[in-house]
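Structure, as structure tokens:
With one protein chain removed, the remaining protein chains of the complex are shown where they sit.
Labels for the chains are A and B, by order of writing; each one numbers its residues from 1.
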Amino acid sequence: MELLSIKGLCTYIETPRGLVRCVDGVDLTIHKGETLGLVGESGCGKTMTARSIIGMVDTFPGVVAGDMWFSPNGSGTRVELSSSIKKSVHIERAQSGQIFSIAKSMEVWNNHNRDVYKDLRGRRIAMIFQDPQTSLNPYWTVGEQLGEAVRIGLESEVRVEAEQPNAMDPRPSFNGEGRIKLDKEKVEEEIRLWLEKVHIDSPGRVIDYYPHELSGGMCQRIMIAIALASKPDLIIADEPTTGLDVTIQAHIVDLFLELKKETKATVLLISHDMGLIGRLADRIAVMYCGRVIEVGPKNEILKSIHNNECASPSPTSQKEPEGRTSNVDSRHPYTVALLRTLPGVDDLGGKRRLPIIEEEVPDPLSAPPGCSFHPRCHVLKENSGGLLQNCNREIPRRVHINAEHWVSCWDTSNKDSSQMDKL
Amino acid sequence: MTNLSLSENWRQARLRPDNGVWARVRSLGTLRVVFVVTLSVIYASLFLITFLADIDPHERFRYNKDIVFNEDSMLAPGGVPGGVIESSGVMVYASPNEEHWLGNDERGRDLLVRLAYGARTSLTTGLVCVTFFLIAGTSFGVIAGYFEGRWHSLFVYLFNIVNTFPILLLLLLAVIVIGATVGVEFIFLRIYLLMACLGFFSSPKLAELIRGQISSLKETAFVQASVALGLKPYQIIGKHILWYECRPLIVVQSAYMMGQAILVETTLTYLNFGLEYPMVSWGLMFRSMAGGIMTGRFQPVIVMAAIALAVYFFHYLAGILNDLLATEERRG
Partner (left out) sequence: MDVANTIADPKMPLVCVKDLNKKYQLHNRKTGWWQSREDEFFPVLRNISLKINKGETLGIVGESGCGKTTLGRVLLRLTDIVDGKVYFDGLDVYSLNSSELRHLRHRMQMIFQNPYASLNKHMKVMDIVAEGVRIKCNGSKDEVEERVRELLDQVNFHKDKITQYPSGLSGGERRRVGIARILAVQPEFIVADEPVAALDLSIKSQVINLMQDLKEEFGLTFMFISHDIGMIKYLSDRIAVMYLGKIVEQGSNHNIARNRCLHPYTQQLLNASSYMSGNEKNDLCGDGKGKEHVWDVPDEIPTGCPYHPRCPLYHQKGKPQECREVDPPLVSIGERNGEKHDVSCYFADEINPVELGD
């Protein structure tokens, strides 16, 4: 059951230095109850993807184009998130060299957002932001902020119980019409409950604290509580553990797993930390330079990590666990190279040089033509010919390795080329 | 429409050229640039004329029936001279004519020539003021910024106290002292000393700003990195802090101070505390022609306009320089 379906999402922003293609044709699908991990380095467009989904692209002039559907509760009804202007025409025009600026000013963008997103943000789609201390309102106490979210969650419960007639939109609208009276004590009790659920000791004290008085780990947990308390259908977590200490990260991962089991939430997890994704995600999508280059189940993409072998296939690694039949690595060269650069636990004292990916991540204003990874690709450096000649000319088509795993690469030496998408 | 075709040498496209000075000037807007440039040209030419041309600000106008008066001028409709001929044969308050292009003042001297000389005086006195302002301000600011703890607090208190004092009172005090000490033969020095005092008494404002910048920049990573590198303190403060970070501040404050200097000089001279004959300044002209306002003469208005325009020009320049120099921070 699909909760969110994105096809061909393009977010282009026009800056004085040129057109920045933050998101350049992203296709994603999130099913109910699963955790999709969106991985990539900084600058690859994953945060902009999240913001395009939730309608918080606030730089203009720019265009967000593509097909985005969100079906609340997994029910059949769909809410179209993308702009109401005809989509495919504009993607074509944008990619061929003409920009159509939908949002020439904040006013246009805000009007669109108000109609589509007012019932979604904070209610059905919740977001956890990257820097917890600045993402919480510094003028409100923890109790007040959590209380907002808790109220939304409680109201939705009451509303559902009362069986409001509008099945499409059972939640009260933002301007306060149809607000349900809630018991103040119940709200406070719920706030306390949520603080305990996220393992904050002495919740009674913390309720009256302001965000600047708390540490990063506590603020992040409060943000998680806020996101979950409004009982959303989809949670978008944008780099939730960046900047926190590793012990706190481990605790937050445990917390996430615990809460996921309890609330059966659907999560879109965005991070550059492979370890975090490896723990939490069911499926992984790898992004590079605004495009998704690989999507697949976690076990297949992170296979070197989860089979407990050294991160690099060097001769000194432990021997392969038995039972693995195919040694063929059908992943995208970028994924392979990235995983190789992480030092393993047993790499002590710098004895082994870490393999590197040459050059730097390209500037978004001047992305390489064709496959954006081709200047750094080790496969291209070793081989050439055949389909690889297209690497610097055309965007690679997708190759479906199996039903759930596809790669966008011209190198079909270890993949079945008959599974390539006919475009 | 932007052309999006992706170039093949995308590697070259990575290296972008720097923003030049002209780009920054262009970003200010044509009108502002034209305004500033026009006024500076006028000011500069007035200044230079006093050196290059053979003119005398004290020469008086002897009325002569043959001199042509400007017929179409608004100031002398119908070609009537509009002035008054005194018993000595000198015409005062004349309208613009072919000898004196803007007419003449209450003693019959060429107004335009006197305006030029006045420009020169205002520029020189202003420069003296700004020099002292700069030197004193940066010195005090740097010294205050260097210290920490109690001495630092002491400096801050001092700066605040002097800042809040009304400057005219301090200057009157200075007038008394200078008048008492400087002898008659150095009378022309008085105004320069006064201007130096003005610069000195206004310097705590600049000192406070610089001290604030130094204090806040002391803890930044790049200054710590310079300290760790082993640079000498004067290099760190002089180059990294003052030149790169404080330069816009200093330039803007100096331009503003220049405008203030002209105003103060005018005020003091009007109160009879500043210059005297035989020096020429706009303040002096205004003072002597002040009575003419009551009798409907245009010459005082021209002098007032000159003063106002000069002060406004410097304040405006301060604003423009702020924009011009501040854009450096938005590089890249």
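Quick note on the criterion: contacts are C-beta pairs under 8 Å (C-beta built on N, C-alpha and C of every residue); 3 or more make two chains touch, one makes a residue touch a chain.
Note that the coordinates shown come from a computational prediction; the quantities given were computed from them, not determined experimentally.
Peer 1: Which of these, A:2, A:189, A:208 or A:245, touches the one chain of the complex that we don't see?
Peer 2: Only one of A:2, A:189, A:208 or A:245 touches the chain omitted from view, namely A:245.
Peer 1: Using the touch definition from the top, which of A:143, A:217, A:290 or A:396 touches the missing chain?
Peer 2: For the chain that is not drawn, the touching residue is A:217.
Peer 1: Quick one: say which of A:6, A:207 or A:274 touches the chain that got left out.
Peer 2: Checking each option in A:6, A:207 or A:274, the one touching the absent chain turns out to be A:274.
Peer 1: What does the interface between chain B and the hidden chain look like in terms of residue numbers?
Peer 2: Chain B touches the chain not shown through residues 15-16, 18, 150, 153, 220-222, 224-233, 240, 244-245, 328-329, 331-332.
Peer 1: If the hidden chain were put back, which residues of chain A would touch it?
Peer 2: Chain A touches the missing chain through residues 41-43, 196, 199, 201, 215-218, 245-251, 253-254, 257, 272-276, 278-279, 302, 305-306, 308, 337-338, 341-345, 347-350, 353-357, 360-361, 376.
Just so it is clear, only the chains that are shown with their structure count from here on.
Peer 1: So what's the Cα centroid distance for chain A and chain B, whole Å?
Peer 2: Centre-to-centre distance between chain A and chain B: 58 Å.
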